[in-house]
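Reviewing the structure listed below.
Of the protein chains in this complex, one is absent; all others appear in place.
Every chain is named by a letter (A and B) in the order it is written, and numbering of its residues begins at 1.
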Amino acid sequence: MERQRIGVFVCSCGTNIAHHVDVDAVCESVQGMPDVAIASSYRYMCSNPGQEMIARGIQEHQLTRVVIAACSPRMHEKTFRGACKRGGLNPYLCEMANIREQCSWVHSDRLAATEKAKALTSAAIRRVRHHEPLESLTAEMCPNTLVIGGGIAGLTAALELADAAHDVFLVEKTERLGGNLARVDLTAPHLDSARDLLTERITRVRDNPRIKLLLNSELRNLVGYVGNFSATVRTNGASGAHEEKTVDVGNVIVATGYQEFDAGRVTHYGHGKLPNVVTSFEFERMLRTGRIETRDGRLPQYVAIIHCVGSRNKEFHAYCSRVCCMTALKYSHELKSANPSCYVSDIYVDMHAFGKGCEDFYKTTSEVKTLFLMFDKNERPVIRKAAPSDDCDMLIEVNETLSGERIEIPADMVILMVGMEARSDSGEVARLVNISQDRDGWFMESHPKLDPVATTTDGIYIVGTCAAPKDIPDSVAQARAAAARILGKIAKGKIEIDGVFAEVQDERCSGCRMCNELCPYSAIEFNLDTRRSHVIPAACKACGACVAACPSGAIKGRHFTVEQLHAQIEGVLL
Amino acid sequence: MAARKLQIALYWGAACGGCDVAVLDTNEFILDVAAAADIRFWPIAVDGKYHDLEAMADSELDLALFNGAIRNSENEHVAKLLRQKSKLLVAFGSCAHMGGIPGLANLVTKDEILATAYLSNASIEPGNQTIPQARTAVDGMPLEIPSFYRRVYRLCDVVDVDYFVPGCPPAPDQVKAVLLAVVKGELPPLGSVVGASERALCDDCQRTKSEKMVRHFHRPFEILQDPSRCLLEQGILCMGSATRSGCGVRCPNSNQGCRGCYGPLPGVADHGASFLSALASIVDSKDPKEIDQILAGLPDFISFAYRFGLPASTLQRSYR
Partner (left out) sequence: MSFEPKIVGFLCNWCSYTGADLAGTSRIQYPPNLRVVRVMCSARIEPTFVLRALAGGADGVLICGCHPGDCHYSEGNYKAMRRFPLLKRLLKDHGVDNDRVRLEWVSASEGQRFADIVTDMTERVRALGPLRIKSDLQTDLVER
């Protein structure tokens, strides 16, 4: 193997490392190792003078490799790669040994910690010898975007992109736009009409020549990688015929929304059996038609609203659906406006009023004389048919937790606040666009806090309620956020691809196709003519699953090669 | 210039004789070899004694083909003699190359082997508890037989080997190619595997391959096989993806999975482990219990993974 000139820089991190690790002993122990040109320590390697020391060291000692024994690479690898670059060394020719988080901070026996630090440092030295300089690649960015779902989130995202003069393919499964919001009357807490919110967007979408609207359509296949996807969309015609077309897109926004919880699953609420037990969506329909009445056409005198149907419960969904509490308050408001003498009971677990304007809405609605009854989420209210002598249709028994009493209330109508759940076809969508789902079926973000609309697949974004229950403002904000992310990438024109990816060495591939199905990003293509597999660098995330699985050793995992890892294994055992 | 005839020797260590037969399977070609070479030593085919070999000058031979593993002191002794007497020493066939089928004996101890053969074997005369010893006295005279080692070794564990010809046995065409290469002096760098491809068997296998996920493993006789489709995709264990080609796809063409006799691909450190990694990766389940059930379809996996190379495996390789 080629001789190297390795510079080893050991950080004291003030006393963070030096307190439990003898930093000078670490330097001494590696000084005699083959190829080590210099080994020195410094108080804070990540400080400006520390980084300067590395950059200068590279030049003064003609270093070809650098090892930094300091904190976790998750902390400062980027910093030190930068220092190497400034010193004129390819940033990938640097390796860190984690002697802080995984050594000095977790071991108090100074002797043992120092021995471990020596082993970790020597392993990094052995590994770095096998490092290769890597360069990032670039690929074209197709400016078209595919938006899946024509609800409020999808409409907003499509408009945002089209208004910036980019082509959008808006795919909607049903025959009309608007999604779940189109089934709603007024929206809490501002009581503006859902129809008004939607009509303006839908009209603009229909009128925008940049938006190719595909109703009655579904995504059937998606291949390629960020900037260069090819999407096949199937449109179902009226007579059962269907046509498929394939479009080129650079990014995909998934805005497939949610489905409502099936109230029939909570059997003892009697939905589907008791005629006047309705779901929130069934009640919305009454509101939209302006006819709030029982099945036999009477104005209900007593209305009970039961919260958390299917939500916040171990049996069904443990999570909170976020919008139902405010919607329930909206119902009391609308019921009282329609019939001021109506008695409304609001039977809840907790009142969640966290959104902007929601607490005020709670306050004003409670002033319209709604009876609030709190129940324990594990002990549901019981609904039963009233006797003919009672002046109501049903009786509801609640163990009211605030008073501690068992209370019976009359009801002519019961509204079940059904929660949101992941759509039954969400698994299919996740598979098509290669994203993950959490245990509840919601699509998973790249990072729940710092990267909420991106996914672990580059170029695939999730917005609105397909990622988790949320209200309209949040859905709209996410749609615009995703659009902004995409516009940024389109403006750049090209995408930069990290130099770390898997690479099939053509001369060693036998075309066994063992790796083909293993890539979570579909980054491995099989060329039927040459009978060889090939990795698309832009689609590869460098997890190394295919590298480890290749029985021929034909796939090289850049920066995590067999040689590098074997050398490191030998090194840690010294 | 009258070419000096090539001086060659062939020998078998712990072997079944198949490698010697493979040399004979070159048919008429062997006569050409005999014309171009003096076969100085080949116990299975021509007469010759160890003292003939011992009497030779160092490097007097041009080529020695050693087949079979090292199981006892006699195997080792002759290996060392051949190394000394020959310019080129070739590990010929899977046993010399990687330990071969005899190498599977390393899954048990020497004591277990001797007990099975001489103490608990059904064909032993009742009451006979004789285990052969390396040194015994018969009628007052000392008798020595080779000592049986604790383990099976590869040829390269006891001597430096110049070339490796894989296969159980090596395919006759490859045998020819190797002999011709020696005759012509067209040899690759020392230490190379010769007479085999640098790609896996799948490269030469004509069965159609597609994406692979497996839910059941079958023995070949348990299912109706699609003769045009990749065996592994049908759940039949085939080591072709992890094994050097060069044999002519003998096993898959006979509707059997590749058994791995040509050994791992260049740069692959451990044949069995690399196949394990690939095979387990395509098990089609995410449920630990179900995974166990599917893997239960692979009984005695170690003997499959290292059928021809247990002594060459990372954990059994002796670090000479």
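Here is the rule we go by: contacts are C-beta pairs under 8 Å (C-beta built on N, C-alpha and C of every residue); 3 or more make two chains touch, one makes a residue touch a chain.
Here the structure is a predicted model, which is why all the values come from computation and not from measurement.
S.K.: Pick out which of A:Pro73, A:Pro381 or A:Pro410 touches the chain that's been left out of the picture.
M.R.: A:Pro73
S.K.: Please identify which residue in A:Gln102, A:Asn339, A:Ser366 or A:Gln505 touches the non-displayed chain.
M.R.: A:Gln102
S.K.: When the complex is taken as a whole, what residues of chain A touch the one chain not shown?
M.R.: 72-75, 98, 100-103, 105-109, 112-113, 115-116, 119-120, 123, 434-436, 438-439, 456, 518, 520, 541-545, 547-549, 557, 560, 562, 565-566, 568-570, 572-573
S.K.: Since one chain has been left out of the picture, which residues of chain B touch it in the full complex?
M.R.: 70, 73, 76-77, 80, 107, 147, 149-151, 153, 157-158, 269-270, 272-274, 276-277, 279-281, 283, 285-286, 288, 291-292, 295, 298, 301-302, 305, 313-319
Heads up, the rule we're going with is that only the chains that are shown with their structure count from here on.
S.K.: Provide the C-alpha centroid distance between chain A and chain B, rounded to the nearest whole angstrom.
M.R.: 53
S.K.: Of all residues in chain B, which touch chain A in the complex?
M.R.: Checking each residue of chain B against chain A gives 198-203, 209-213, 230, 240-242, 245, 264-269, 274-275, 277-279, 281-282.
S.K.: Would you tell me which residues of chain A are touching chain B in their complex?
M.R.: 507-514, 516-518, 531, 545, 548-554, 562, 566
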